[in-house]
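Let me give you the structure first, and then I'll get to my questions.
Presenting subunit A:
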Amino acid sequence: MDDPLIVVTLLLVAAAATAAVAVRDPVRQALVLSVLGLCLAVLFTVLQAPDVGLSQLAVGSALTPLLLMLAVRRVGRRAKGTTGTTGTTGTGDGEREKAR
Partner candidate 1 sequence: MRPWRAVRASGEVTVWWAALFALWLVLISTVDPLELLVGAAVSLLGALAARAGRRAVHDE
Partner candidate 2 sequence: MTRRVRLLVLALGGAGLAALLVAACLDLPGFGRARHPYGTRAVHASLARHTANTIAAVNFDQRAFDTLGEMTILFASVLGTVVLLRQSRDEKRAAPEAERVAAPVRRYALLVLPVAVVTGLYIVAHGQLSPGGGFQGGVVAATALHLLYLGADYRALTRVRPVGAFEIGDALATCSYLVLGLACLLAGAAFLANTPLPYGTFDTLASGGTVPLLNAAVGMEVACAVVVLLAHFLDQAVEIEEEGSRSG
């Protein structure tokens, strides 16, 4: 009955999830991840599972970004404080420098 809507939201979820994997910098990943959360919430609503959609909205819109960004900040500070930077944060910083 709602096939076009289901197809559109499924495509959006697939595109957002692919983008979340393709983006390498954790900060940018967190931004894409929050958009992916919105797509998933709409998909759950369209499939008549509003309870799951509400869980996704509650967790995905503010809590997950906050946890991720706090973790990134902590790791970034540690990399800055001690002289040796770890591999992952090094590449992340490098990408950020390039984007500037």
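Assume contacts are C-beta pairs under 8 Å (C-beta built on N, C-alpha and C of every residue); 3 or more make two chains touch, one makes a residue touch a chain; residues count from 1.
On the choice of candidates, all candidates are chains of the complex that A comes from, given by their letters.
Please read these numbers as outputs of a predicted model, since none were measured by experiment.
Undergrad: Quick one: in this complex, who touches subunit A among 1 or 2?
TA: Candidate 2 is the one in contact with subunit A.
Undergrad: Give every residue of subunit A touching candidate 2 within the complex, in rising order.
TA: 50-51, 53-55, 57-59, 62-63, 66-67, 70-71, 73-74, 77-78, 80-83
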